[in-house]
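One chain of protein is taken out of this complex; the other chains stay put.
On to chain A.
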Amino acid sequence: MSTTPVIEVERLNLTYGDFHAVKDLSFEVRPGELYALLGTNGAGKTSTLEVVEGHRRPTSGTVRVFGHRPDDRRAVRPRMGVMLQESGFSPDLTVRESVGLVGRLTRRTDDVDRVLDLVDLTGRAGRKVSQLSGGEKRRLDFATAVYGTPELIFLDEPTTGLDIQSRDAVWTTVDRLRENGATIVLTTHYLEEAQQRADRIGLMHEGAFHREGTVSELTRTLPAVIRFSLPAPAPALPVRAAVDADGKVTVETFELQKDLHLLLGWAQDHAVELRDLAAGPTRLDDVFRAINS
């Protein structure tokens, strides 16, 4: 597989009036990668995404998609699918007409019924878009993005408003596309989706990267957490911990395995029950919370 980046962004700047939305941002997305662009509200990720998708011109800096300018629609768009954050379908067209129209305009070929089946909208094919629920509209949007199996797919908040079955179905389809080599750029507020699936994450804050790297690179900088409740009174704990008035214990550690082993041994020796015991790696949520602290 080619290692030339699918997306190259170099020193991208974007200003609206005197508001500097994106500051000197550089990153690349490699073929076959799932790259998650995450950030706090107003961090500049939508602005960045709109430049990369070709909807907005950068104030300065260069952006290349498949080696072309992103607004070179003829060259770029047939190879990429876009799921917008807000739907943008005509309420008076049916689901089948909408998929057919947008599909044809991408210059890719596919079977509308196959795509509708993929997102479980076959039963809604003849309905007008105005009669769809919010979740169904998201699925319609996803259908147009994956029409013709493009090499690059932008998913902007793909699972917002979807029930758990639809969410799983979306990810099953994305997994299948990735097995065939598709590159995915994702933004989401469901951090566990990014944590589970992203190869790399660009975490934006105030127009620039707060951090960029793999999930473990991002979480490694923060301690893992062990939580449980202790019945009172209990013997002294073998590790450093914070205990609140209700007996809830929080242990922060960079040596999760060792400290957990110590704790379990200690509990066994003293016949103490560690109620509601939970231990896990640092979550992206914690990385997010640490941005402002």
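Heads up, the rule we're going with is that a residue touches a chain if its C-beta (ideal position, glycine included) is under 8 Å from a C-beta of that chain, and two chains touch if they have at least 3 such contacts; residues count from 1.
The rule we apply is simple: contacts and distances are computed from a predicted model.
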Record-based protein name (UniProt) of the chain missing from this complex, from "Isochorismatase", "Sulfur-oxidizing protein SoxB", "Acyl-CoA dehydrogenase" or "ABC-2 type transporter domain-containing protein": "ABC-2 type transporter domain-containing protein"
Residue among A:Leu101, A:Val272 or A:Ile291 touching the omitted chain: A:Leu101
Residue of A:Arg77, A:Arg124, A:Arg138 or A:His210 in touch with the missing chain, whole complex considered: A:Arg77
In chain A, positions touching the absent partner: 53, 55, 73-74, 77-78, 82, 84, 86-93, 97, 101-102, 104-107, 128, 144
